Structure formats: C-alpha cells, structure tokens
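Of the protein chains in this complex, all but one are displayed in their positions.
The chains carry the letters A, B, C and D, assigned in the order they are written, with residues numbered from 1 in each.
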C-alpha cells in the first residue's frame, strides 16, 4: 500500500505540491489527470524519491520513503517507474536494457537476469527484438521496453508518467494495450495520463490535480462523467 | 482541374502507387485517408512534381505535370503545398517567409510581395506576428504560417499533407479552423488527413488509400459512414 | 659591434609589422579558405559517391599531413618546378587550402543540416534549384555552422604561426628574431602569447555564446 | 628566352636575392634596428654592387638554405655552407670563401681539456650543421652514444640553450664563439678544444646547373681576395687581419 500524507514540495519559491493526500491499495489502479504544471509528475518523482519533499510523508508498504534511514535503492526496487520521454539505455540491446538492473541491483546471475528480462519483454510484445538496439525502434516499442525494464525488477507497484504523450498517435494504442495487460495481471499502478478515455476504462480511482492540490478524486464515473467541481468540468470540457 | 490517370510510382523495388485515378474539380475538397505507408504523401509529392512518376499522367488545368517540356517551377505556383512537418524558414521573419516566393519567383516588388503576404497572414490569424521569427512560435502557428506562405502565391489549388499530425492536440484546432476558412473561401484542396471527423465535415469526396491503390472513394457519407469494403471498415474501426 | 641589445621602443614598429603580417595572412586564409570551402562543401553535399571519394581523398591528404611539412614541401616543390613564390604567397596558398579542407566539412554539414522537407517546401513554392540554394540552403545552413566556422577560423589564426618556417615574418618569427638579439625569451614570448589570447579568447567566447543561443 | 641564364636574370631583374643565415654572428646577424648585418651580408652587398643591382638579403635558417635555392627564393646563398661531397650532389659549390675551425664553448668550471671531455657533459649544436655531423662521427667512433646530445633548430637557439643551462657545452665555429665571447654576454663561458683534424671549408652555393653563374661567383670570390676586400671585412667583423694561412688555404682550394 502506498500512503501519501500531506505532502508539500517546492522548487525554490514555487510551491508545486501544496498538501497531497492519497492512498493506493494493492491491486488498485489510480489515474492522475490535470493540466500541465499542476504537479502530477512531481508527485510521482517524490514517491520514487527522485525528488525530496518538504513536508508530509510517503509510506510504501510501511516504509517511509523520505526517512534518512531508508535504503532508497532497495525501496525503488519495489516501485517501477516509466517516464514520458522514453529513456532506454542507447548503448545496450533491448535484452541488456531489461536485464541490467536485475543483474547489478538484485545481484542475479546473468542467465537468471536475462531469463526474467526475456519473459517480461515477451510479455510486452518485444520477444522478437531482444538483440536489437533501442535507437532503431519506434517510440512505442521503446516505451514498451521501458515498461518491461521496470517489470523485470518484479516490483509490486508501477508508476507511469504520461507514457504515451510523446508518442505518435498510431503508437499510443500499443502502449495502452500493454498497460491494460498489466492491470489485468493485477498490478498496482499509478498512471499520470492525458488519455481520458483510457483512464475511464482502466482506473479504480481518478484524481484530478489542480495547482498542486487534488481538486477531486473518486471513481471514473464520479470524476469523469459527473465532475462536481467547476475546475474539473472546465478541464474535461477542454480535453474531450 | 487536377486529373490523375493511372499513376504508378516506385521507390527502387517498392511499388508505392499502383495505378491511381482521381479527378479533383475546381472548388472541390477531396480528403485522402489511409494507413501509414499507403502512399498518400507520395501522391501529393507526385502532383507537385517533387517526386517523378513511373507511368500514368497528372494533368493540372490541362498541363501535364510530368512532361519534360513543362516549366515545373511555373506550374508549382498553381499548387500550394503544406507538409506534415512545419517547414518555416527559420532565418526569415514571418512576413519574410510569406513574402519570399512572391518576390523572387513571381518577381513582385518587395512592397507588393509584403502586401500580399500580410493579407494572407492576417487571413490565417498571424497578423500580430509579422516580425516574429518562426522558431519562437508554436507548431500550430508555424503550420498556419506555412499555409499563408503557400497562399501568398495565390494558387488555385492547395495540397495538404497531414498538416495537423505533428501538432500537440491543443494546437490541432486552430489549424483545422484555418482549413475550414479556406474551404469556405472556395479553395480547391486535396487534404491527406488522419482527422476523420474533420474529413467528414469538410470534404466533398473522401478517398481511402490501401497499399498504393484507391480502395474506396465517394462522399463522406458513403465512405466514412457506410464503407462498402472490408479494408475501409477495418481501418475506420481502428482510428475511430 | 653590438650583438646583443635589449628590447627597446624602437622595436615596436618591428613588432607591429609582425602582428600585421599575422593578421594579414590569417585574414587571407580565412576568406579564401571559407569561399573555397563553401564551394567544395556544397559540391560534396550534392554530388554522388565517386566525386565525393575523389574530393574526399584530396581533402584527406591536406588534413593528414602536418601543416609545417606541407608548407616546406609546397614552397620547395613549386620553386623546383620553376615558379618561385614569396613566403607570403606560398604561405597564403597552403594555409588557404588547409583552411578549405576543414571549412568544406563545416559547410557540408551545414548544407546537410537543412532538412529535405524545408527544401521541398521551398521547391513547392516554385523556387528553382538555384533560388533554393541561394535563399534557403545557404542562409539556413550557414547560420547553423557559424560556431564551427568560427572555431576553424580561430585555429587558422593560431596555425598561421607555422608560416614562419618558410620565412614569412609573422609575429612568432619576429619574436624569435628579437629573442636571438636580446636573449630575453620570457618577456617576448609572454607578449606574443597574450596577443594570440586576446584575439582568440573573446571570439571563442562569442562562438560559444552563439552556440548556446542557437540551442535554445 | 631560352639561352638566358641566372646571371642575365639577376641583371635584368635588377635585384640580387642573396640568402644569409642571420643567426650566425659575425657572419650574419640582425643589428639593433633589426636589419641584417655581418660578413656574409657585406659579401652579398659587394656582389650586388659589382653586378650593378640592388641587394636583397634573405634571412635563412641552416635548414632553409637548399630549399630556398631550389624554390628560387634565392639566387645564391652566402651561408657558410660546408662543401661536402654529399651536398655537392645536390647543389653547386663555388670556391671556398672562408675556413672555420669547429670549437667547443663551455661553461666555466666544466672540465674541457680535450675534445674527449665532451663525453661526460651535456653537449649540443645546431641541427643539420656540419659540426653536428662531425661530432656524431667522432662520438660514434668512440662509442659514446647520443644521450647527452641536444639538437637546436638554429645557431641562436643553441647559444640560448647554453646560456640558459640546457647544455654545458656547445660546438660551433671558432669565429662565432669568438664573437659571442667578446660581446660580454658570455662571460661565464670559455672557448675550448677544436674538433680534431677538421677544417671547415665553406663556399657559396647556387643551383647545380647554373654553371655560368657559378663561374661568375668564383671570379667574384677571387677578386674579393685579390682586391683586399676579404681582409677589410675580416678587420671589420673580427677585429683582426685575415690570417695568411686562411688566405693560402682559400687560394689552394680553388
């Protein structure tokens, strides 16, 4: 379970998160929507401790992420993360990309690491690209590689930050399909997304961010079909 | 009138156009849809003689485009073209971009060229950006600049190649509005597009391309609402 | 008889001539080398494999043989052929060719950096080949490579010091002669170093500034 | 025109391009106005005068001498060029116009009783000179190796190197060393032994095939001796009369 309690976060003078509370239970899929700059990515970065927070707590399976005593590299193994901009490691093949972390972080043997990696790559539909270099692949394929790479660490949680928004329209579908697959596997996920239809389809909960606060949260039906808050309505009318 | 008769076109071994027949009358708006790689862009390039054809004829207002004796630079003045990737000239201001061709191709005086350019730029809504450099503008604005630049040659025909598909979603609208404007002005247009809703709204005819052939052609109602061919149905079910 | 005489004010004219000679030959080499480089770069960007191979091989030799050897070899050779050249002429020719070898790559990458889609856009407006080159490819391509161009130009100024080996009285050779006479290398050398630095440093800063500005 | 030779060329051109090595005082150097001066420069001027043309002195390093001739930058090099048989395959030599001894100049306090003492000190000379070759020949015959030897691009660099202490001793010509010692700048140094059994006989050089030109130069040299000009210039640049030995040797060698 991920528990986010009263999280504040500033970049210099700019307060980006102004007190976020959010719980994500095992097996749940939570989508975060909201205008650009509302702090959605920042929250994900804070959950993964890539950014420090100013106050509040983020607890993952009982462990305080931002506690100094927490072994952050160990914790991150539980939190797979995929970014908007695909960032495959260009100097490694697809298989090596996915096998790197299991091998050097978890300490698996090369064979074992590659076995897991291969499994996940097949899972996301890249079984025929194992020895390709990612720079030769489309954005959608690279994004699926990034997902497989995160999955190869076998994390209980996955964080997705607008993983389709840098993709050409025709490539969006294949990546969303992969996310659906994960949902069906029962993966716990937080998805920052602009794809409202997708959010409606896969989410258990949808949170609408506005200027560093959760303006509205609830089931997709509540938030997306019957938004109560004016800001949510405005936002939805613009993107739909 | 643009008459396309039995056009074949290969790149090396790859036959991209396998016999295209299509007539576009003055004042008509024809939309071309179809999967990636089906040859849509290639056809536009061939109409504008940017690519040579292997056989067949393309006749614009009675002039054979691919005849050796045709003065292609003169012909192109009748065929405005706008590309998927906005191609503003980065070293010139917006006004200079649009005034360049009238001045050096048509031989207008600088004043006259700028006058026409200004008129077209105001038409597409860039009246307040005349002395801006295009690199400072959004993709949508650059795309409208490209349209104005083509219009400044006062061509009777305009060819549009997926002019919105490289744009961020929020910028698509402004460019489509500009196209609507042109349609309302009575401009003859061929639009390659992925925006089915837009195609349905503005077109007199819609042609569905499949692997280098026109699989189906007719009014938007015929092709988009009641497609007869299985391939058209498949394609539409995927993109809608 | 006075073999060793200290540096004096009367030497300033002599030094100034050295400075002017350095500036003079550098400017000639940069201008001629850039023009030739523009031409060769364009030909290379436009032409097929075999012409490119030929040109490439020639440029390769210019880039793979030390400038100092080229200078000595060229002056000796052309003289032996019966066309003696003074150090300035011979130095300018070799330095210009050497500059061209590097400039042509700079300009070639400039021409290549203009997207084909932009060229197609220009052609679709009815611009013919030459108009496209003149109004689109050269201005866009050249802007993109200005920092690299400046980099090559600065290295030419520095390399011009080597023309001293064929007897051209540029700054460094002037300095050497003064050192022989005064036996005071330090002061004179530092002065020379400062001169180069004062030309090169601000310009290279400016180049970096432009580069950064272009990235944004 | 085809039959015109160098002599005609020079007279027609009205200038004599005369190469001199200007870092070899007192044969060639630059004075305080950075103008060429020295024995060789005066020879150039004398030659130009008898030809009735303007004298253009061209500054060369040792290594430049041949390239300057081949590239026709110079018509003649008055540059203390040792008349070795190897070089004579490439350029044309005149009669000798001067005879040098090769000598060691060393720091005071460095033991330099005989030439063999060079074995144990850091020694240097200008690159590509005959004394460098002679030193190598001697060192090789004694099996010294070359680790203690440093080449310099030019004569001046060699003296600067000795002055700065890069080397303890250098080899140059007796004349050059004598001049340097009288200048006062080399007070801490002493002239030492000569290179054993070697007289450095030097001539003017020109292109090998310009026979008429070389003949003219030969006659010029003879006249310099006969007319007393050699002696005059020796007085001017060395402060002493030219020794009868040297005059004899020049006459013999011709």
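Heads up, the rule we're going with is that contacts are C-beta pairs under 8 Å (C-beta built on N, C-alpha and C of every residue); 3 or more make two chains touch, one makes a residue touch a chain.
The rule we apply is simple: contacts and distances are computed from a predicted model.
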item	value
Chain not present in the shown complex, as UniProt names it (candidates "ABC transporter permease", "Molybdopterin synthase sulfur carrier subunit", "Heme exporter protein C" or "Dissimilatory-type sulfite reductase subunit alpha")	"ABC transporter permease"
Chains shown that the absent chain touches, full complex	A, C, D
Touching the absent chain when the full complex is considered, from C:45, C:127 or C:161	C:161
Residue touching the undisplayed chain, where the options are D:90, D:114 or D:240	D:90
Touching the absent chain when the full complex is considered, from D:151, D:182 or D:253	D:151
Which of D:66, D:104, D:118 or D:242 contacts the chain that the document leaves out	D:66
Hidden partner chain, residues of chain C it touches	61, 64-70, 72-73, 76-77, 80-82, 154, 158-159, 161-162, 164-165, 172, 176, 179, 184-186, 189-190, 192-193, 196-197, 200-201, 204
Interface residues of chain A (partner: the chain not displayed)	45, 48, 50, 73-77, 79-81, 83, 85, 87, 89-93, 100-101, 104-106, 133, 135-136, 146, 149-150, 153
Residues in chain D touching the chain absent from view	62-63, 66-67, 70, 84, 86-87, 89-91, 126-129, 132-133, 150-153, 157, 160-161, 164-166, 209
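FYI, only the chains that are shown with their structure count from here on.
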item	value
Chain whose Cα centroid lies nearest the overall Cα centroid	C
Angle, in degrees to the nearest 5, of the Cα rotation that carries chain A onto chain B	170
Leader among chain pairs (count of C-beta contacts)	C-D
Mean-CA-position distance for chain D and chain A (Å)	83
Averaged-CA centre spacing for the pair chain B and chain A, given as whole angstrom	39
Multi-partner residues of chain C (each touching 2 or more other chains)	none
Touching two or more other chains - residues of chain D	none
Category of the chain touch graph - line, ring, star, complete, other	line
All chain pairs that touch each other	A-B, B-C, C-D
Residues on chain B engaged by chain A in the complex (per definition of touch)	36, 165, 169-170, 194, 238
In the complex with chain D, residue positions of chain C that touch it	1-5, 8, 10-11, 14, 72, 75-80, 82, 84-87, 166-167, 177-181, 183, 185
Interfacial residue positions of chain C with respect to chain B in the complex	115, 117-118, 120-128, 131, 135-136, 139-140, 143
